[in-house]
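Everything on this sheet refers to the single structure shown next.
Note that one protein chain of the assembly has been removed; the remaining protein chains are unaltered in position.
Per-chain residue numbering starts at 1, and chain names A and B are given in the order in which the chains are listed.
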Amino acid sequence: MIPVGFEYARPDSVDAALALLAEHGEDAVVLAGGHSLLPVMKLRLAAPELVIDIGKLAELQYVRVEGEEIAIGAGTRHRTLEASEVLAAECPLLAAVAHSVGDPQVRHRGTLGGSLAHADPASDLPAGVLALGGTVVLRSPRGERRVPVTEFYTGVFSTVKEPDELVVEVRVPRTGTAGWAYEKFTRRASTGPSSRWPWSTAGSGSSTWGRPRCGPGRPRPRSRAAPRSRRPRRSPTGTPSPPRTSRGPRSTVATSPGCSPGGR
Amino acid sequence: MAVYKAAGELAELAKQRAADLLEASVDDLEVADGRVGVRGTDTGVSLADLAAREQLKVETVFDSGAASFPFGAHVAVVEVDVESGKAVVDRIVTVDDAGPVLNPLLAEGQRHGGIAQGIAQALFEEVVYDEDGNPLTATFADYGFPSAAELPSFTLVDMETPTPLNPLGAKGIGEAGTIGATPAVQSAVVDAVSHLGVRHIDMPATPLRVWTAIQAATEGAK
Partner (left out) sequence: MTSTVKVQITVNGQPTSADVEPRLLLAHYVRDVVGIKATNIGCDTTSCGACTVLLDGESVKSCTVLAVQADQQEVTTMEGLSPSPDELHPVAAAFRQEHGLQCGFCTPGMVMATVSLLAENPHPTEREVRENLEGNLCRCTGYHNIVRAVLAAAEAQGGDS
């Protein structure tokens, strides 16, 4: 499967990328790891005119402690999060959530910013960042703004991000040694329709520090009593949903030492 | 089996031809290392030379007369999470008796692959259509194909009972894994939740199906 032809730009700075985005508006799309975007383009469910590749921008790739928070560049790959010593010490939940994404090949490519911006309710990192009560830093030629992740998502596959904005950074609190648990259940078409099965596809993370939460479009913890919702094939904006990319069925339970996974 | 029989007949034919050529008795000849030689001497002729003089060819048919019966037993240990309905195979032990095995490496590989497919048939694999007939499992992103992460290593127990129906005693191994593993795993899943009153679950025993069966059984019990 081959995407529809497109023009390609690889700006060498975030500012240059923002300028291109501002110039081309909705005809352009940002490419980070490409592991949500390219499958959709290959299926021709998306056909942007211009692809702006930010995947090699070193200025978007970092994990560092800043005061009481950890600042993570949007271009940081899942694999980097998984192996990060800073996260292991300061926010092990996020490292474990990154580790639970897909498979190693996916983790070598996918980025935190791409995962958050894509807003797939079945994805792990939005759930993790929600559980942690993190902040998404958005930048455009108009300036920078910080949006609490609880206000970032407006629905399935949709966020408050404007077309000319880039996610440049994600900030999560330093949870240190606080206990945490992360549970994930992967569903497929052959698992059966979610409308009849109360387990959410989204992972949910919780820590003794934060509140239990789950992924975008589903601001509720997974529980038997939770209202049953159907995973839409189309987002409210009419964007076709990408193919389900999570493999499974399987569940991943990761917990901090001494913290028991709540109800497997 | 036909190849085995034909090879034997061809060796006999080669010995007869060589007997004429070497002026030896057929009983003193042996076929080894691509040659027909007089036992205990250096005298002999290569099969290639024999065939060059006159084509060495036999045609034969082997009919076993009746079907042979490979048999075996598969035992599965599964763990079922009764809250989500998810089943995990912890262990699978299989005995597959194919009779004498010529190439154990290939025979084991055949069993491994079959067991995996059998487990998958019991737990994951299903072609699903929506109400309008559109396939929902058109790619591996949607179709329940197991990866290494969803399977255990397998314990194979060897057993070789020859069949009297052919000279090698060999039976067959082709589908042994898929035939045995599926009911073993499926029955283990049902057994694991039978204390809740579940008696049957359709294949594949997906979390939804297991969970639904548990709900139905426990509601019924109320």
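Throughout what follows, a contact is a pair of C-beta atoms (placed from the backbone, for glycine too) under 8 Å apart; a residue touches a chain by one contact, two chains touch by 3 or more.
These numbers were taken from a predicted model, which means no experiment stands behind them.
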Which displayed chains the unshown chain touches: A, B
Residue of A:46, A:106 or A:122 in touch with the missing chain, whole complex considered: A:106
Selected from B:85, B:99 or B:114 as touching the chain missing from the view: B:114
Contact residue for the chain not shown (choose from A:7, A:26, A:144 or A:162): A:7
Residue of A:29, A:51, A:72 or A:138 touching the missing chain in the full complex: A:51
Chain not shown, touching residues in chain A: 1-8, 10, 31, 34-35, 38-39, 41-43, 51, 53, 55, 79, 83, 102-106, 108-109, 243, 245, 247
In chain B, positions touching the absent partner: 105-106, 108-109, 112-117, 139-141, 145, 147-149, 151, 153-154, 177
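Keep in mind that, in the parts below, only the chains that are shown with their structure count from here on.
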Length of the line joining the C-alpha centres of chain A and chain B, rounded to whole Å: 44
